[in-house]
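Contents: one structure, followed by commentary.
A protein chain is absent from this complex, but the other protein chains hold their places.
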Amino acid sequence: MDKIPILRMGRFLLVTIQVDMHDQLALALQEDLTSRIVKDGARGVLIDISSLEIVDSFIGRMLGTIASMSRMLDAETVLVGMQPAVAITMVELGLALPGVRTALDVDKGMEMLRSRIGPDGEMTGHDPDP
Amino acid sequence: MILTREVAELKRPEDVVRVRQVARALALQAGFGLVDQTKIVTAVSELGRNALIHGGGGTATLEVIEEGIRRGLRIVFRDEGPGIADVERALQDGYTTSGGLGIGLGGARRLMNEFEISSSPGKGTTVTIARWK
Partner (left out) sequence: MSTKSILPELVRRFEAEILNDWMREQRAAITLRADLLTDAELARQSAEFFAAFQAGLQGQDLGEITGPAWGTARDLLKEIARLRSRQGFSLSETATFVFSLKQPLFALCQRELEREAVLLVGELWTISVIIDKLGLFTAESALAAREEIIGRQQAELLELSTPVVKLWDKVLALPLIGTLDSNRTQVVMESLLQAIVDTGSSVAIIDITGVPTVDTLVAQHLMKTVSAARLMGADCIISGIRPAIAQSMVHLGVSFTEIVTKATLADALRHAFARTGVSVSRQAAG
């Protein structure tokens, strides 16, 4: 079974979902991501869904679960790049994803993580940001 | 009048992805805009998963239809599973028997123009949805 790759960027993890996900793949991502947060000591997770054509209740639930679990592991999750048509459909469906942070794109999501986590999160010195 | 018809099987989890793709292609063919396409594909995903998980698999029949000057897409999901005992309750948001969010059925109804469900315990469930341009 194919997997969704998880990239490490400093103390953040970046996941770009580019495939039409079936449910098993979504569940596998959920597991991979939580173990990577612990293994890498990540402080933030960016999930880029700009190529995702739909978010149904299953994927929506998975995204919410990832956010809650990562918060428990002391990492912030930011969902980035949701397409307008997907957002409209999710609202109509009744999926508001409370508690999940969102940003327009990866850059803005990264900015959001940095400002939330602050200099504490940058202890490794990978990032020259103030 | 039926312009195009496709029948797809729902036996394995990957089949839901395939039915979504067929729905997308037919919605495009019927001339739906991006938002409507997304609503249709999302509703198909919800109901396809239901047929698979609760109905033990079944079929989806997708049709591009034309009535007078209006065009639409109609999808019928059939399964021969245990059926739904209390349809009214199943349509309520938050009611779930599988540990999900419980918004699949009700959500699919909100995303479409027409929604019809018939189910009897032991005889399976048929859900018909349609959206018009």
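Observations
Here the chain labels run A and B in written order, and each chain numbers its own residues starting at 1.
Everything that follows uses one rule, which is that a contact is a pair of C-beta atoms (placed from the backbone, for glycine too) under 8 Å apart; a residue touches a chain by one contact, two chains touch by 3 or more.
Treat the numbers as computed from the prediction; the structure is a model and nothing was measured.
Contacts of the undisplayed chain with the visible chains, over the whole complex, involve A, B. The hidden chain makes contact, of the residues A:Val19, A:Val38, A:Met72 or A:Ala96, with A:Ala96. Checked against the full complex, the candidates A:Thr16, A:Ser57, A:Ser70 or A:Gln83 give a single residue touching the omitted chain, namely A:Gln83.
For subunit B, the residues touching the chain absent from view are 35, 68-69. Seen across the whole complex, the unshown chain contacts subunit A at 79-88, 90-92, 96-97, 102-105, 108-109.
By definition in this document, only the chains that are shown with their structure count from here on.
Distance between subunit A and subunit B, defined via averaged C-alpha coordinates, is recorded as 29 Å. Across the complex, subunit B meets subunit A through its residues 13-14, 16-17, 20-21, 24, 34-35, 37-39, 41-42, 45-46, 49, 93, 100-101, 103-104, 106-107, 110-111. Contact residues of subunit A toward subunit B in the complex are 20-24, 53-58, 60-61, 83-86, 88-89, 92-95.
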